[in-house]
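Note that one protein chain of the assembly has been removed; the remaining protein chains are unaltered in position.
Let's turn to chain A:
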Amino acid sequence: MIPENIMNEPSWYESSARARINGLLDAGSFSEILGPQDKIMSPHLALFDLPPAFDDGMIIGRGLIDGRPVAVAAQEGQFMGGTFAEVSGAKLVGLLRSVASAAGTSQAVSTVVLLLDTGGVRLQEANAGEMAVSETIRAVLDVRRAGVPVVALIGGRAGAFGGGGLVTACCSHIVISEQGRISVSGPEVIETNKGVEEFDSHDRALVWRITGGRSRVLLGGADSYVKGDISSFRQTAAQARNSAPSLSLETLEREQERLEQRLSSYGDCRDTPEIWTLAGLPTPDKIADLTEDEFISLLAKGGRRHDAR
């Protein structure tokens, strides 16, 4: 899975949320808000005899990227699947509200960077998690309306599923790696509900063809594609703010047109190679086999660039 040319670089996919933050921000610039020492933990996991975490799997704070102040939030996908829950969600919502109200003041940040790594809502606190997703979406839009871009970085093991998929698509700019996945219902959920012939969740190649980073960026569901090392994410996150669309009627009208077009062009397709064939891409069956450099050069020629999000 990890391309050879970046074998020795720290991998986003393999790293913890804290390691990703450290690699993303200027050295020593991270100041965490409500960190583990504050022990703000889930009050609901004990009911299920599950161990809580001191940070509830959500790490938030301020820092610098190339000397510019940013707000950052990272989900730890290895704790309860990086899920949206009462405490983890409130930390994220609180951070976004802070950024919106600080916009234009001396306390403003230039960008919000969301390191999403999530299976969606935490089912043990499903209602609180669902509300957290809705409040996060509302707060993301408030930040964008205040003129601050929100950049999503997707490349963790848990992907961006369920409500996490919706939050991702509400951001101004989405950066993804080959390992990243974005979806609403996960393959296992679809298989459980509709049968293995609808979606075989054990067919990894199929799962990535449908939800994976290469397919998402080719179709326009993500905006920047990076190799899976932390420094590539850092470099792209630093530039992404320059091309972020504002949240306005005009932007959403363009998104409406973009999504209508996708549906009318590709609505009858069953698998992504059919889409790439219709789109006129060379080697539509071999997208997954391309090296990272080959894919990036294909993307430069045949990818969908848009600012309609």
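Worth pointing out:
In this section, contacts are C-beta pairs under 8 Å (C-beta built on N, C-alpha and C of every residue); 3 or more make two chains touch, one makes a residue touch a chain; residues count from 1.
Going forward, contacts and distances are computed from a predicted model.
Selecting from "Transport permease protein", "Biotin-independent malonate decarboxylase subunit gamma", "Tryptophan synthase alpha chain" or "ABC transporter ATP-binding protein", the unshown chain of this assembly corresponds to "Biotin-independent malonate decarboxylase subunit gamma" (UniProt protein name). Within the whole complex, the absent chain has one touching residue among A:19, A:103, A:219 or A:288, and that is A:219.
Touching the missing chain, out of A:74, A:113 or A:128, is residue A:128. The chain that is not drawn here is touched, among residues A:31, A:239, A:283 or A:297, by A:31.
In the complete assembly, the contact with the undisplayed chain comes from A:189, out of A:19, A:189 or A:296. As for the chain not pictured, it touches chain A at residues 31, 33-34, 40, 43-44, 47-48, 60-62, 71, 86-87, 89-91, 93-95, 97-99, 101-102, 106-107, 121, 123-135, 137-139, 141, 145, 160, 162-163, 165-170, 182-185, 187, 189-190, 192-194, 198-199, 210-211, 215-216, 219-221, 247-249, 252-253, 255-256, 259-260, 262-263, 266-267, 269-272, 275.
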